[in-house]
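Up next, chain A:
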Amino acid sequence: MNYIYPEYEVVRNYARCIVCRACENQCANCVHRYIESENRMESKDDDCVNCHRCVTICPTRALKIIKSDHTFRYNSNWTGKTINEIFKQAESGGVLLSSMGNPENYPVYFDKILINASQVTNPSIDPLREPMETRVFLGSKVHKIKRDSNGKIDTSTAPQLDLSVPIMFSAMSYGSISYNAHESLAKAAEKLGIYYNTGEGGLHEDFYKYSKNTIVQVASGRFGVHKSYLDTAAAIEIKMGQGAKPGIGGHLPGAKIVGAVSRTRMIPEGSDAISPAPHHDIYSIEDLRQLVFSLKEATDYKKPVIVKIAAVHNVTAIASGVARSGADIIAIDGFRGGTGAAPTKIRDNVGIPIELALASVDKRLRDEGIRDRVSLIVGGSIRSSTDIIKAIALGADCVYIGSAALIAMGCHLCRSCQSGKCNWGIATQIPNLVKRLNPSIAYQRLVNLVTAWNHEMREMLGGMGINSIESLKGNRLMLRGVGLTDKELEILGIFHAGE
Partner candidate 1 sequence: MLIKEGSIRIPSGCAVSAIIDRSKKRFSGEAIIRSISVMHERSNGLGGGFAAYGIYPEYKDYYAFHIFYENAEVKKNCELFLDDNFDIINLSKIPTQKVSEIVDEPLIWRYFVIPHPTKLKASQLDEREFVVKAVFKINTTIKGAYVFSSGKNMGVFKAVGFPEDVGRFYKLDEYEGHCFTAHGRYPTNTPGWWGGAHPFALLDYSVIHNGEISSYDANRRSIEMYGYKCTLLTDTEVITYIIDYLHRKMELDFNEIAAVIAAPFWQTIARMPEDERKEHEYLRNVFSSLLITGPFSIIVGFQDGVVALNDRLKLRSMVVAEKDDLVYVASEESAIRIIEPTLDKIWYPKGGEAVIIKTKEESKSK
Partner candidate 2 sequence: MKHVIIGNSAAAIGAVEGIREIEKASEIVLISDEKHFTYSRPLISYYLEGKTDRAHMHYRDYDFYETNKCIPMLGVTATKIDVKKKRVLTVDNSFVAYDKLLVATGSKAFVPRIEGLDSVNEKYTFMNLDDAESLLNALRPTSRVLILGAGLIGMKCAEGLYEHVSSVTIVDLAERILSSILDAESAQIISERITSKLNILLKTSVTRFVGNTAYLTNGASIEFDVLVVAVGVRPNTAIFEDCGGKIAKGIIVNSKQETNIKDIYAAGDVCESYDMTISQNRILALLPNAYMQGHTAGKNMAGCETEMIATLPMNAMGLFGTHIVTAGAYTEQKFIDRKNGYKSLFVDGDKLKGYIIIDGIEKAGIYTALIRESVALSKEDFELIRVSPTLAAFSDAYRKGVLSGSKNK
């Protein structure tokens, strides 16, 4: 007996269905079925994950997915969602698993912040007529002028990342996403003059050609980490935490450790890839410092080292410690950040919003006078150009986008990555599904997205009378809050609208 009633219903408009069977062909969950004797299609709602693959490709728009109105007796405490979760766990005895970012109804501070524009006293700048600069360097910027005997400035700096626009693709491992998805990200990063991040799954040998746009990750499992992996990268990221699941490790099931994934991770085929919760050589901040310098030593101090942390309650102190650990860049991942699989309860209840984490970290680092020592990257649900503008005005140097990049490639946020049967060819290793993501399309869509966002950012910058992105960084006067409490405004370091 199955306690769970399907959450979604497939609605087929039989007056429009031409029985082309494309839905059947494209559903990896086998929701659609052709009934030959009646020459008609049928659907099995139980297996539908609401990924919209069928809906999107249906040539006659004969399909839609609706939320089932099947309901429990009203109870605002014991909601249907809660009851179903208990049913599931009573059935399976297991941890509830979910994918992608926290979908619950917590405040989204970005949506309560408004952006300024110039009027009269200060001209807005037309980005179509004047240069509008979005180039950003990430890395330590120590203010110390050294001159040679002729008085010429020594122009050497700590290693930097040079970005055409302050957007990077955040860490998504080969294994959690497909070869084609990785290739799309890599190609797009190259085309855009930005960086993508290997995640903790190693770097497939085919993608070494994108090395100058590649950030390689060193995570607690140390999968795929070897000398040439480090050497090929533009930067190295130590992953201490992930916004979707702070405090816990990762688990890529053996079923996904096949062929090239296994080779790239340097673990046997079929073995589960388990990333421990902590790095077992980092139990405190001084251990982190050792790893940072080990990696720098290994790469001749030529590559910036990023330390990625999840936004948790005492993120300011952690960030301050990291800034003093020798890291060149700190990446902070907010509690809305995506994941290929995480325990639902952790994803939905652990961590803090990135806006607050960013504002307080930026302030703390400035208060300590060490903000220039590190660059700040923020991620964890950057959804639009305005989120980026707001993040930078709050103090970020750059943002990581993960979910938005996946959505650009076709992800419909069905949040079923953990099943490995991604109908869009992204979060899967099944060859027939992987081929659904043609990198020449996906890469172009990524390029388009970032290009579009860049256009919008330029417009907004111009509107503010700013013609270079660095003049927005930490420029919190360009922001005003709406509907926020004094405490929230204080943490964000912004005035309320009207002030």
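The candidates came about this way: all candidates are chains of the complex that A comes from, given by their letters.
In this text, contacts are C-beta pairs under 8 Å (C-beta built on N, C-alpha and C of every residue); 3 or more make two chains touch, one makes a residue touch a chain; residues count from 1.
Please read all numbers here as calculations on a predicted model, not as lab measurements.
This complex places one of the candidates 1 or 2 in contact with chain A: number 1. Interface residues of chain A facing candidate 1 in the complex, by the touch rule stated above, are 118, 120-123, 125, 130-131, 133, 135, 137, 141-143, 145, 152-153, 155, 157, 160, 366, 369, 371-372, 395, 464-468, 470-478.
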